[in-house]
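A short write-up of the structure that comes next.
Note that this complex is displayed minus one protein chain, with the remaining chains in position.
So that you can tell them apart, the chains are marked A and B in the order they are listed, and the count of residues begins at 1 in each.
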Amino acid sequence: MSPLPIRSRHVERFLTLRRSATNHLVTGLAVISTIVVLVPLIAILGYLIYKGASSLNLAFFTHVPVPVGETGGGMANAIAGSSVILGLASLLGIPLGIGAGVYLAEYARGTWLGAGVRFTADVLNGVPSIVMGLAAYALIVAKQQHFSALAGGVALAIMMVPTVARTTEEMLATVPNPVREAALGLGIPKWRTVLSVSLRTASPGIITGCMLAFARVAGETAPLLFTAFGNQFWNFNVNQPIAALPLQIYIYALSPYDEWHRLAWAGALVLMVLIMVSVTLVRIFANRGVLKGGD
Amino acid sequence: MGSNPRSLMNEPETIPLSPLSPEARAPLAALKPIVVHQAAGVVAVAAPAPSSVIRDFLQAKSSGRVADGAFASVMVVCALSIFAIVLLIVFVLVSKSRLSIHAFGWKFFAGQVWDPVSGDFGALPFIYGTVVSSILAVIMAVPLALAVSIFLLDICPKFLRGPISFLTELLAAIPSVVYGLWGIFVLVPIIRDQVGPVLEKYLGWTGLFVEPNFGVGMFTASVILAIMIFPVISSISRDVMRAVPVNQREAALALGATRWEMLRIGVLRNARMGIIGSVILGLGRALGETMAVTMVIGNHPDIVKNLFAPGYTLASVIANEFTEATGDLYLSALIEIGLALFIVTIVVNAIARLLVWAVIRGNTARAH
Partner (left out) sequence: MGVEIRVEDLNAWYGTVHTLHDVSLHIPANHVTALIGPSGCGKSTFVRCLNRLHETNPSARAEGTVLMGDIDIYKDASPVEIRRRVGMVFQRPNPFPTMSIYDNVASGLKLNGFRKKRILDEVVERSLKQAALWDEVKDDLKKKSGASLSGGQQQRLCIARALAVDPEVLLMDEPASALDPVSTAKIEDLIFKLKSQYTIVIVTHNMQQAARVAENTGFFLMGKLVEFAATAKIFTNPSDKRTEDYITGRFG
């Protein structure tokens, strides 16, 4: 039997110290990195509040933009326009998305078609939003020869469908199968089981998913650049170009006028507040849904 | 011997049945609300009036086969809409870029000149800009994302975990245009006035950080992109690392590993593929990011080494020039760029998703 190699005490101590030092170094780096990452977040949010809050007044929410050189004015038409576009997008995108999600969770578990739809939805979620805008442009704007809120709504709807489908599917998957079997065992037809048992049980989570999708598209600018196009005035006609909050922020940010920059900050603050409210509501809903659904 | 059940059975007195034969069903019209009072606490022996009412009602009801079929069909149509969306995008983009494909062929992607005036369109500057800004963003974001993931996974005290992970997810919720706004008015001056000179002084010899530096340029765009893709990489890495079975960590600790060694051996090594997947996903996101990049990259189709010089990306040129494009060829060239962007991001995302899916599947399977 060969003798065990004996390292001198000094080498042992050195190795142990080195391992310990590395450990501490990494721990330190991890902590520092977290701080480094949180800094821009707080910087952005803080700066938003600082620059935007002062410009938020009643006029912002009720007036349309005024000509360059004048002060005052607001983004009321952009907020209204965003509402129209988002309403359209939700009307088109959410039902399709929920339907696809129901299909994936209740009819297609383990099938190849289901896997294909699921994979395609995931991949679609990664496509840049400007491409959706291009598709809506080619589909609607090019044919109609004018920009419209409808085109903007369709572009955003295309973005919502895969997102809503996947979250709906995931929420439905949390409904325990015995609950479905109980309903089927009572002689309740499958369609009624899906509607009144599965969907009803998963509804808090599904609503959460829809809100998340809504918050995500509410901040999108790129797909609206050449579909909704923007509008300096009030417009509620779906077939006309229409203003939108993120679009207006973009236009104002790039302009050379200080007054418009001020409005851009205010608009960005409003947008962030809306999104943060949605995200927080989502978190509250998600927790409640999990607890309410029983174990 | 033998176990013929029938021979062992006592046939019980068979009670008259209520079969499904039509004559036995009471007509539905006979359904009237019948109030039957039952003594409290007595287990009701099938009170005949409500019972037969219920049985008759249920037996008269259709089996719902038609409704089932209709409902299922509607759901299938909704699901197929996802395929339809992809096919629609492909069809529409291909048909509208045909003009440009015809005019330039493959040379489109090698052409360095983008001159709308003369009608000469080449996409190389945008490819260069997209690739460089995205790769730089990934180089900056990955170490940070991994470090934060490790922090949240293991080092962070439990009560802080929720708030901090919420904050990092908040980063993902900030719209691109708000990043751009902040970029123009805050980041650009910082890069121009404070960070730029420092980089020039120490790293100027590489040729990457030289004058002129106006703040807008490739470097600024990369920094903003890094911040934007950080949440994606971080949260998926955390999911993948969490999916590694706990016994791997315990095994490392039992061998006397320090915390970092335990993470390295027990977690990171197992989660390697998934982390790579998350990085590729982050890359995919960076490739397609439009608004924030457009606002801080300078929008100049040049290919230079200097990172402080303005650049241009595939998404930015579309965002910037589409509404002002004159002429069908110009428009078609832009749409061809959009098609290229679409295909590239789909491929990158598909690869990433497959990797992440395979790893999480593999690890949860191993844990059982």
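Operating definition for what follows: contacts are C-beta pairs under 8 Å (C-beta built on N, C-alpha and C of every residue); 3 or more make two chains touch, one makes a residue touch a chain.
Just so you know, these numbers come straight off a predicted model, no measurement behind them.
Novice: Out of A:64, A:113, A:188 or A:254, which residue would touch the omitted chain in the full complex?
Specialist: Candidates A:64, A:113, A:188 or A:254; residue touching the omitted chain: A:188.
Novice: Which chain B residues would touch the chain omitted from the figure, given the whole complex?
Specialist: Touch with the absent chain occurs at residues 1-3, 5-6, 8-12, 14-15, 17-20, 31, 33-36, 38, 41-47, 50-51, 53-55, 57-59, 61, 63-65.
Novice: Contact with the hidden chain only, please: which chain A residues?
Specialist: Against the left-out chain, chain A lists 110, 176, 178-189, 192-193, 196-197, 200-201, 203, 292-294.
Here is the rule we go by: only the chains that are shown with their structure count from here on.
Novice: Starting from the mean Cα coordinates of chain A and chain B, work out the distance between those two points in Å.
Specialist: 11
Novice: Report the residues of chain A in contact with chain B in the complex, numbered from low to high.
Specialist: Going through chain A, the ones touching chain B are 19-20, 22-23, 26-27, 29-34, 36-38, 40-41, 43-44, 47-48, 51, 95-100, 102-104, 106-108, 113-114, 116-117, 119-132, 134-135, 137-139, 142, 158, 161-162, 165, 187, 189-192, 194, 215-216, 218-222, 225-226, 229, 246, 249-250, 253-254, 261, 264-265, 268, 271-272, 275-276, 279, 283.
Novice: Using the touch definition from the top, list the residues of chain B that touch chain A in their complex.
Specialist: 58, 63-65, 67-68, 70-72, 74-83, 85-86, 88-89, 92-93, 95-96, 143-144, 147-148, 150-152, 155-156, 164, 166-171, 173-182, 184-186, 227, 230, 258-261, 263, 281, 284-285, 287-291, 295, 315, 318-319, 322-323, 335, 338, 341-342, 345-346, 348-350, 352-353
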